[in-house]
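Below: one structure, written as structure tokens.
Some chains omitted; the rest stay in position.
Note that the chains take the letters A, B and C in the order they are written out, and that residue 1 is the start of every chain.
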């Protein structure tokens, strides 16, 4: 962090500020120029609020953070190398990462009954998906909307895994449910609305299953990486970052604004694998295919796509779900781009 | 909900759609005009996704929600009358509501130690506040930042209440902590990051203490009211809605965009009391006074203001905290507008 | 501007960068600390893009602007004193500024015919307004919507001024119309959509009438001040800054988000007078009164309010217009707050 002093700051004031900053455990390094004096702060500045420093003196012109506030998630933490998150599934280990083929996750928004979840699992597996998504606990805007079947749905996910060998990814919304969810899931999802549910982040960080961390609706890149940092700081290095559309000023056609530029941005900042969810990202099935194509061309490591055997009757998020037939044909279209990008499983 | 059919829709298709909608438990009311046929859906449409109806047929031109999705929080639910949330404190009952004097809540972001919290409580009480705010559990962007003293801080809040008779408002972040927090707090706060933490909303709705529900950073008015609906649907009618600044495109000077227009908007939509937090709303102490003045003139029922004995040394949110001295003088300035508006305690 | 070099940067690289920066006309001031070297750039850095400096070398860790990019509009430019914009009207000089009573501007969105504009002028004058607003040239989203009566409407504004002595404020949208508009207007308005119409800014800056500069829908404070800087740099010091609502993510109830926090923010950054337009700011007549009250309490120097004799028949912006009767009663309500704030004409 750098503190720029106004010209004409008295020596005594600089001494006072330096002393105060030292008492915070920081090393203060003074650089004297002809017109300005600049104080460089060395130490654990990641947790320091620049505004707090600003308050120290009216002679301070500006305080500037020059460090990233995140550490473990940073690309530098792994010396520029990407990490891979390898997930164990009945069908074998599936690696997520920059040097691996694209991983497709597909399935319905909610687990509705055994027949539909097993059937959907079979269909998405046949089309090439490696993971089945399906919500047992569902975050819904309205208290009167279907809230998910909860614990019983977890058992249906087991049935679907048994039937297909697909890995299971499902969302946890409450710290109290984590144990049950993690017992079933191969990957535990933290949803957009919980991206800054810090008690939950700490708890998923303290267990072993990989975590699929969706970006909050209005989370900055930095806040998102800090949420991942919570998980890593708690001990779990296996985090996948998933963009699912951010809140914008125009929601008339697409429900959210899918921010694909996170792909090159995250690539330069972090070693963690990246996933894109074009289904939530646009909110409308007809926009999903072109955004899935775009995500692959931009370099995503994974795609999460909603598939429902009968979208018009889905208990949640029907409008953004593809039918199994459309998913089949989409996977063939994606293969063309995926192969061109050298990111498709042979 | 209204379904507009494209001109030329075959009779059979309309019959099929009507039948399907009836099977969803809805009454379908057909209105035949010269060019278009319009289907009115009567029944529990609050939980119905318009997109889901749209999917029923390519002959559907548009589906339009004409009902509000919220019920218990709506102004109509109380036949146009405002509700009052009356909170018991050692100093007596304090009512929040449109027909009552403005209630001021003040105190530090975090409870740091007994001396500071008791001293702050005494100062804000002397200045006219009725409630002390203070965080025991703190949501922090960084895992390396001060996370609040937790349970031990709850005891310090008791000490501050004992010393002053002020009511206590403090935040709960995890369903697992609710019992402990509610045992101490006179009002339980749900923070902006948890506005759509649905398990938490259900749990605060199932206990007795009034709930202070902050608006999420990018929550629409409707989503905010639906969050309050969760609490009321779970049995707790005592909800206060607090605007604390929304996320905007310009964060260079003010950290958030304080959306004061929620005051007239909420007034027309809901019976619930309204609070404004200009400290988080702007993120900078120097902007707090004029925004507090504005909130009173716009008709807020309550103000929440951060006060810290030594903002530059605050463990969190120092830059937006007022000193006790500045809070004293501010309360005198607020009294002028408050009296002009007939919202000030005699 | 400050350039922070990565630790370990070779001496030669620093010399090379310094030389390059000098060749751009900047003075480079090197500050050597124990771990980092910081280059301070002195000179005309207002027009320097920090990213352009960043590109100079991979050894540059960060480039930080520590100067404001605006000069003439800055509060420092007038040594901390506010400016006043004094406008000549038939009824006498009317000053806008921090040390003057609040100035109310009122009138219809568009000038529709002589009777309506003269009648409206008489009514708003009687209620206490000092200026009549009324559009001759109207920016409309649709090419099929009423575009204003243009030049002939300018003559009707003259008639309204003759009848009442009120000052006239009207919008210019095209450099080609400026001469005609400025011949009639006492204040020339640049609308939100033209805030970054730089040829227009230069031209209104090169003529004598005061300029009412509305904030662009998604303009940052800095961009807004830079637009004012264009006008001042072209020679016209008489600029009034008007907030009229910014674009947000929730437009279901209020059309725009009225950002009242600009009042304290602008007060600290610029000497220019501030106006608030709650009519466009909310888009709905019923929200206008409380936002007008709030604006006064927050310290605005001026209010612009839409008044139309028959809002339901207005050719544009009817929903946000007050009737003359409502405007009468509103002015009495505003007087209560205005007097409490010592900003009301005796």
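We take it that a residue touches a chain if its C-beta (ideal position, glycine included) is under 8 Å from a C-beta of that chain, and two chains touch if they have at least 3 such contacts.
No experiment lies behind these values; they were computed from the predicted model shown.
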Total copy count of the complex, if 3 are in place? 4
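Just so we're on the same page, only the chains that are shown with their structure count from here on.
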How far, in degrees, do you have to turn chain A to put its CA atoms on top of chain B, rounded to the nearest 5? 180
Taking each chain's centre as its mean C-alpha position, how far apart are chain A and chain B in Å? 27
Length of the line joining the C-alpha centres of chain B and chain C, rounded to whole Å: 32
Scan chain B for residues touching two or more other chains and write them down. 218
Residues of chain B defined as touching chain A within the complex: 44, 46-47, 49, 51-52, 54-56, 69, 139-147, 173-177, 193-194, 196-202, 217-218, 223, 226, 229-230, 233-234, 247, 283-284, 311-312, 314, 316, 318-320
Mind pulling up the chain B residues that touch chain C in the complex? 218, 220-222, 246, 248-250, 252-254, 257-261, 263-265, 268-269, 281-282, 286-287, 289-291, 293-299, 336-337, 339-341
Chain C touches which residues of chain A in the complex? 2, 4, 29-36, 38, 40, 42, 61-62, 64, 66, 218, 247-249, 251
